[in-house]
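Below you'll find the structure I mean.
Some chains have been omitted; the remaining ones sit where they do in the full complex.
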Amino acid sequence: MKPDPQAVGALVRMALLEDAPWGDLTSQLLLPPDLQVSAQLVAREDGILCGEDIFTAAMSMTGPVTTEFAIHDAERFAKGAVLANVRGTARAVFQAERVALNFVQRLSGIATVTAQFVAETSGTNARIVDTRKTTPGLRLLERYAVRCGGGFNHRFSLSDAVMAKDNHLAALTKNGTKNLTDELRSAFARLPHTAHIEVEVDRLDQIDEVIAAGVDTIMLDNFTIDELRKGVRQVAGRALVEASGRVRLDRVREMASTGVDIISVGELTHRVRSLDLGLDIESD
Amino acid sequence: MKPDPQAVGALVRMALLEDAPWGDLTSQLLLPPDLQVSAQLVAREDGILCGEDIFTAAMSMTGPVTTEFAIHDAERFAKGAVLANVRGTARAVFQAERVALNFVQRLSGIATVTAQFVAETSGTNARIVDTRKTTPGLRLLERYAVRCGGGFNHRFSLSDAVMAKDNHLAALTKNGTKNLTDELRSAFARLPHTAHIEVEVDRLDQIDEVIAAGVDTIMLDNFTIDELRKGVRQVAGRALVEASGRVRLDRVREMASTGVDIISVGELTHRVRSLDLGLDIESD
């Protein structure tokens, strides 16, 4: 499921405008308008591609440039691989270069890191999912990058699923003076039937009263491996179980082995390492 | 020089809309509209703050919330420090929380990394500057974060300074058949007098003919330490000298010691590690 082309187009236009609000001073000064160049998008390290359409869109918006990708989104490539061939006027290619790279490097970085988490958990029941810790303005793209890396998406926004946390529960029970299960059940009855209901718990002893209210997913936040295992047993299939909280690559396999269904990883988008991709340009 | 409040406001509004296109389903379901909360923005690791106005703007846009920062942009803080106190309706604070954190964590991450590069080069002549490898849409903010960390900014965009690279030079001399110095000089004469002129060279032997054309800065791209030292000597004060190319923290001091004026560091914004800051919320 690729991001909407119109939304992608708007983002690329915004970025090109940010990067050249009144044109590319250098190229318009030094390059003849009709000079053609060929260029190759080359991988300087291994990774997973994400962003072919965005790269292509950026290139096509500054002038007559054609881009052909040899490798496609979600596919793995090795250092040295030629990912795409670009051809067009030098002015257009140079003006788009930085913006096109900024997108594809960041997104491929996210896809590549996601794939590491997915590989670590292979053979387990757990899926790797993203969080709302995305870069402001780029959530649509970053979630797509997570999918390209083999991960899954969590809710898109505050508007499309319920995720109740400790403060919500405290407020609902007026700090414990009311019955949590009853309060939750009556609140959930006011929801659209399409709303997914997830509740976060901090302790094992909260699980049963939450489950009793009818939830789709229960999130075990910052649980130890041992607590996760107990939690999964206690839920016993009555809801999906999500593990959350400072998930790191070196610990994710152990978490997955506890039997949880979902592991949400803020790192996928909260720490972005742009992949090292470069554009090698040759004049004709 | 803080980023323009109107531009900041527009970015925050965009991010809030992205994160809750049709409201915060959970909080509107579970929290009474008049429930007040207090919250503290707490550092879970050491760092440099960047983003107080953006955090405050996000909080103020979802409802009646006041934010007071105890520490200000560009100031250093230690793990455990309370950075800001927030007070307002629970619904407003919860709706703004993730967006406010997403901004301030990323920007403080950039400021903190920048400060490490700046500290590494202290006592040398070299200033640490950013590049155009910024996150699409957030350049204004990320450049500000670099300044908060003690770094300096390079040109904002393709539109406000000349930066000629090897392909430009090759095109200008028709691959060497014309005299570079003459071609550059005649091109530069067509520039606005306010345009800063920078030219990138890959080899020491290019320096003299570029300098002869009248440049403000010469960039030595991917030079070894030894070549940098030679380059500085060869330029001999006739232009500023910028060192560029995969600058890493463990190598930057040696680069700075060569006498270059400017070291541009893509890493500052190309690899973003969100600082670990959290919002601790207490109902009243």
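Order of writing sets the chain letters: A and B. Residues in each chain are counted from 1.
Rule of thumb we're sticking to: a contact is a pair of C-beta atoms (placed from the backbone, for glycine too) under 8 Å apart; a residue touches a chain by one contact, two chains touch by 3 or more.
Being a predicted model, the structure only gives us computed values, none of them experimental.
Of the identical protein chains in this complex, 2 are displayed in place, while the full assembly in this structure file contains 6 copies of the same sequence.
The rule we apply is simple: only the chains that are shown with their structure count from here on.
By the touch rule above, subunit B contacts subunit A in their complex via residues 11, 14-15, 18-27, 29-32, 35, 37, 90, 94-95, 98-99, 101-103, 105-106, 132-139, 157-164, 167-172, 175, 187, 190-191, 195, 270-274, 281, 283.
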